[in-house]
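With one protein chain withheld, the remaining protein chains of the complex are depicted in position.
First chain written, first letter: the chains are A and B, and each begins at residue 1.
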Amino acid sequence: MRVSRRDFLRLASFSTLGAVACNVFDEREFIAQSPVRLPEDLVTGRDNWYATLCRHCPETEGLVVRVMEGRAKKVQGNPLYPTNLGGHSVRCEAGLQALYHPDRIAGPLTREGPRGSGLYRSIGWDEALDNLRGQLDRSDRSAVLTVTEPLRGSLAHLVSSFTSAYGGRHMAFQPMEEATYARVVRDVLGQETMPTFDIKNTQFLLSFGADFLSTWTAPVQFSKGYGEFRQGQGRERGTFVQVDSRFSMTAANADDWIPIEPGMEGKLALSIAQVIISEELVNEAVIRAMTGGQGASALDAFAPNRIAQQLGIPPLRGRGPAEVIVELARDFARHGSHSLAIGGGSAAAHTNGLFNLSAIYALNFLVGSVGTEGGIKFNPPPPISELATTLPPATTAEWRRLKGEIDNGSIKLLLFRGVNPVHGLPADIDLRDALDSDDVFTVSFSSFHNETTEMADLILPDRAFLEDWGDDIPQPGPGFEIVGMQQPVVNPLPGMSPLSFADILLRMAHELNIDSAAPLDKVTFQDVLKDHARKLHQLDRGSVREATFEAFWNRLLQQGGWWDEGAVATASLPPSPNLVDIANQAQDPRITGSRDPNTFYLVPFQSISLTDGRGAHLPWLQSTNDPITTVTWTTWVEINTAVAEVIGLKEGDFVKVEGPNGKSLTAQIYHHPAVPPEVISIPVGQGHTSDIRYSKDRGQNTLSILGLPLDEETQALAWASTRVRITKTGEREPIPKFEGIVPAFRPNEEDAIVKVTRG
Amino acid sequence: MANEHKWGMVVDIDRCTGCQACVVACQAENNIPINEEKDFLSRRAKQWIRIDRVWEGEWPNVKARFIPILCQHCENAPCEPVCPVYATYHNNEGLNVQVYNRCVGTRYCANNCPYQVRFFNFFDPEWPSSLWNQLNPDVTVRSRGIMEKCTFCVQRIRRAERTIEGQRGEELSDQKLKEGNFMPACVTACPTDTLIFGDMKDPNSEVSRRSEDPRHYKLLDKLGTDPNVVYLKKVDPHVVEEAHD
Partner (left out) sequence: MSLKMKLIPLALGGLLTTAVLVLVAIFVLRAWWNTPFEVFGFGEAPEQPIAFPHNQHVQIDGISCAFCHRNVTEGDAATILPVEGCLFCHATIQGDQAPPEVAKVVAYFNENRPIDWKKVHRLPDHVQFAHEPHIRFLTQVQGLSIEQSCSTCHGNVREMVEVEQVRSLKMGDCVDCHRNNQVFTENKDITDCTTCHY
């Protein structure tokens, strides 16, 4: 065809016009679509709020989700749900991004390239499930291991029924597990279910290492109580003291922060106890009972003037360490049963963690705040026995054993659901190496690529929590019986075909003919939930009571759960522990790593947004400021400002942090005026290598440099008990942080932004 | 009816723990683009509500104080008179309004705001197309060259007026706002009830009662901006005297 100059110009002008028009206008703007069918509750332009549960963190918060035209738009706390009462954390909010994440796995995948290469081929569900059944249909069923997050409620019941009927094994994984705390709850507090803390009514709160406002166990539930603790109507403002080897967000909110040498928390607690009993600040009968009759002199070895120098407590407001301890003990005893001592987090993450926590929780028995208002509040067992199954996390020592079992061929098939142990276990266990073998077959039920999923031979993407059914017994509960309900608030997007893990398990149970007893006789997980809800309905008490089951079920979903405020724990109080026994177990922490110059205690922490790393793929969480440092999107090293200046480290300097296991990481320095001079702090959660646009190659995995220090009793990872060496790499880059983006207000007395009063 | 309201907020900083729940809730509700790493490095990250952390003292007697800062919706707003195109003005519900389609992006208002709560769109907002599904249809996505800031979630107030006042013919109260999920996103998110929102003209509303608290103060009061956000002082039993009053 011959194109004349005129034709060319005409074409060019039209195509330019076209290009401009196409760029400016999105075609969808010009369309009003009438769908083929429309459910009654889906009206264009009108929003619906559905109640469900957040399954992002172990603390399942009750949510209401705003849904418009089949798309989830906003997540909010469910104001009725008794644990979080309408509040929620940053992490729940980002559930929306997990739903609509651009890198979410659309359908089943089978491995094409070598393990870890990330090369996969899409397959249909029929082929994928045939493949899974083929793997499960084997004679050596004890070689099959299912790994999930710690499960509760109906899903725990289903998985444990499946595992025992099938003959395989099950392990629950939680990075930086709280096994030590769980042991203290069992042995000292005598409880099977996690207790809650009645912070709302506490007058004096003493916390050891537990970052309970940020990430420890149930931060939103505790924050609700904390708000009232501070400024609740009709009560005096509570006093809060945090003993912590790092300046956490929780420590920042304390009236007094008492820095302490890592691992010495238990000795401090005994010293406080010594003051209380030697000054007879509490009832004499209690003292006699708790000292095995020895009375006031029982703990004399822990008298403040004897051990205060060991604890590393700096002079505070002009008082020496012994004075600080005595004052603390008097304040703690003065408020009697409205004093509360809690411990966890870094206080438990030592080789002497069990001793630390035992000593800390024993303080509550001294002042009588166990099972009382303003103290430790116990939770009753779940209302129906089917929901009582819990699958607590395995300890780090067990994971180390597992690695050996995979290596020697006694585990051949692994199913991973909702966990990423290759990233979350200390690098010294090297689970990745175990999975990188042709003798094992790995199935992942993850909806995102991660370090564990990359080793999988078969990926069967699970539904996002906003698309799935479920229920939960919150741990800790609010102090009475509660069952939370999770319902799908939206359907998966077109092109996405996730399948619920629970539904797949049920289908496998049928296809393998392994059992016909409940709950494995059901076709879908929803049937299992309904079966359990029927039993709840028959109780005929609590927040939902209806004549028919249909009405009960609807109201259950509408409210987001069932609870009975009258059904509180009835078991008798646990016996008081013997302080002398605890004192006999007293020991200093064994710290791994040298004490040379330029070495520091490493106190890792879970950041409020990424926690243990499960939120790293979500951009809102990556971009959330760390509350203290305001750093985002990376891993940073918190170091005391004065120390950094002495050794010549500027903010943004890259330093090599070398652990006792010889491994190292490189991260940027952040000058922190409140880190103890002997300590550096690094958040965990970054350092992902999988191909997710928001988390790939950001920061480094702090757990890789710890080595494998374990608590001597509970075999939990003693993640706060290492010393590391830092060396300057010579590189420096600006650190991505929010601080400084808006010009700081001048700290002028008259213009002070934060005004402070005495009360 | 609508002109009889005066929306305001009380922020009790003694309750605030700095947990950032309000910041992300605002991000989600108001279609604020994802603050990427490059936005932090180029100092162009946007947070309509932010939590400032103020250091006090030196190690070991060091304190970090948190304070949520959002648009103060000043009655005498310094941002308003400097706008050459009247894109920002005060309406009679107590809101400081930013009209996006009037804004020409001079950034005078941001320069004149003593609270630094106005943010400029230096770039067009971008989301991967699958994340569009999450965007709130009630809120305009601001394009490049537009100033933006906290609106007290006016889209929720308007929805509340349409449904509660209009359809049901009932008076708007903070209780009704709460029941219908019409409170600003940050207020609903807050796990410690630091933020309280409501009608300052309604003597029975919680904001009216709480703003009478003896701890109340206004940010940079001596500038005379007369904000509609009232702060309640942080309590610290160890303060030697009423240092800043």
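The rule we apply is simple: a contact is a pair of C-beta atoms (placed from the backbone, for glycine too) under 8 Å apart; a residue touches a chain by one contact, two chains touch by 3 or more.
The structure displayed is predicted, hence computed values, not measured ones.
Undergrad: I'm checking contacts with the chain that's been left out. Which of B:Gln27, B:Gln72, B:Asn121 or B:Gln155 qualifies?
TA: Once the missing chain is taken into account, the touching residue is B:Gln155.
Undergrad: Which residue, A:Ile31, A:Ala517 or A:Ala547, contacts the hidden chain when the whole complex is considered?
TA: Answering carefully, the residue with contact to the hidden chain is A:Ile31.
Undergrad: For the chain not shown, which residue from B:Ala25, B:Ile49, B:Cys83 or B:Val97 touches it across the whole complex?
TA: B:Val97
Undergrad: Please pick, from B:Leu41, B:Val54, B:Val82 or B:Val139, the residue that touches the omitted chain in the full complex.
TA: Looking across B:Leu41, B:Val54, B:Val82 or B:Val139, the contact with the absent chain belongs to B:Val139.
Undergrad: Could you list which residues of chain A touch the chain missing from the display?
TA: 29-38, 43-46
Undergrad: Suppose we count only contacts with the excluded chain; which residues of chain B make the list?
TA: Within chain B, the residues touching the omitted chain are 1-3, 89, 91-93, 95, 97, 99-102, 138-140, 151, 154-155, 158, 161-162, 165-167.
Basically, only the chains that are shown with their structure count from here on.
Undergrad: Need the CA-centroid distance for the pair chain A / chain B, whole Å please.
TA: Inter-chain centre distance comes to 29 Å.
Undergrad: Sort out for me which residues of chain A touch chain B in the complex.
TA: 45, 49, 64, 66, 68, 71-77, 79, 84, 86-90, 93-94, 96-97, 99-102, 104, 213-214, 219-220, 223-224, 226-227, 230-231, 237, 239, 247, 249-250, 252-253, 255-257, 259, 314-317, 493, 608-609, 619-621, 623-625, 627-628, 630, 632-634, 640-642, 673-674, 676-677, 693, 734, 736-745, 747, 749-759
Undergrad: Using the touch rule from the top, collect the residues of chain B that touch chain A in their complex.
TA: Spelled out, the residues of chain B in touch with chain A are 12-15, 17-21, 23-25, 27-29, 34-37, 40-41, 43-45, 47, 50-55, 58-67, 69, 116-117, 128-137, 178, 181, 185, 188-194, 215, 217, 219-220, 222, 231-239, 241-245.
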